[in-house]
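Data block below; observations after.
One protein chain omitted, others in place.
Here is chain A:
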Amino acid sequence: GSPGELNPPIPSLLSPTVTSEQIEHLHRRFKQLSQDQLTIRKENFDSIPDLEFNPIRGKIVHAFFDKRNLRQASDGLADEINFEDFLTIMSYFRPIEMNMDEEQLDRFRKEKLKFLFHMYDSDHDGKITLQEYRNVVEELLSGNPHLEKESARSIADGAMMEAASICVGQMGPDQVYEGITFEDFLKMWQGIDIETKMHVRFLNMETIAHCY
């Protein structure tokens, strides 16, 4: 596009930590993916070779269109997203800054974890049930013909039980663990340093030689 083209208004949650050059880069990438259209659809993600390798490719692409991630009031899936929505999703992966205080860090962490939670919770009911968890495991293991469905199941079941023990403690024989709620999810991730692992860092531009 022409240099100096103006982007749509930047969502306020991005402003302190993302520079305009980074946004320009993302905008260029957006245009590349959308083939110069104003919106992206699911099919546009097919053109990325590196993404093909990824076992949870489907969930990642889905996350872009998930209205909960797009901070829209309604629920369900959007058909297409524009650049502002694209930035909104990318903002979940921004790295933390040095000057953040405790409260900001906490909010940051919650946002990232919420994003991950939505990835698991495919029916949007606010809980990750055993079946949903199994789905994720199966997707991660998909494509391996040697792996039996049973092994995938047992892995999922084992992990779910562990999750239950963390969240609920010892359960009585009649108790049924319905599913992992977001609060339980938060508990499970305590101790894992998500802020440093769930980010995409931009390399910062050194300004071109100043001529005065």
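Just a few scattered comments:
The definition used in the following text is that contacts are C-beta pairs under 8 Å (C-beta built on N, C-alpha and C of every residue); 3 or more make two chains touch, one makes a residue touch a chain; residues count from 1.
One rule holds in what follows: contacts and distances are computed from a predicted model.
Selecting from "Cyclin-Q", "GATB amidotransferase", "GPAT3 acyltransferase" or "Cytosolic Fe-S cluster assembly factor NUBP2 homolog", the unshown chain of this assembly corresponds to "GPAT3 acyltransferase" (UniProt protein name). Remark: the omitted chain is touched by one listed residue; of A:N54, A:Q131 or A:S165 this is A:N54.
Annotation for chain A: contacts to the undisplayed chain at residues 3-4, 21, 24-26, 28-29, 32-33, 45-57, 60, 90, 93, 95-98, 116, 119-120, 136-137, 140-144, 146-147, 151, 154-155, 158-159, 162, 188-189, 192, 194-206, 208-212.
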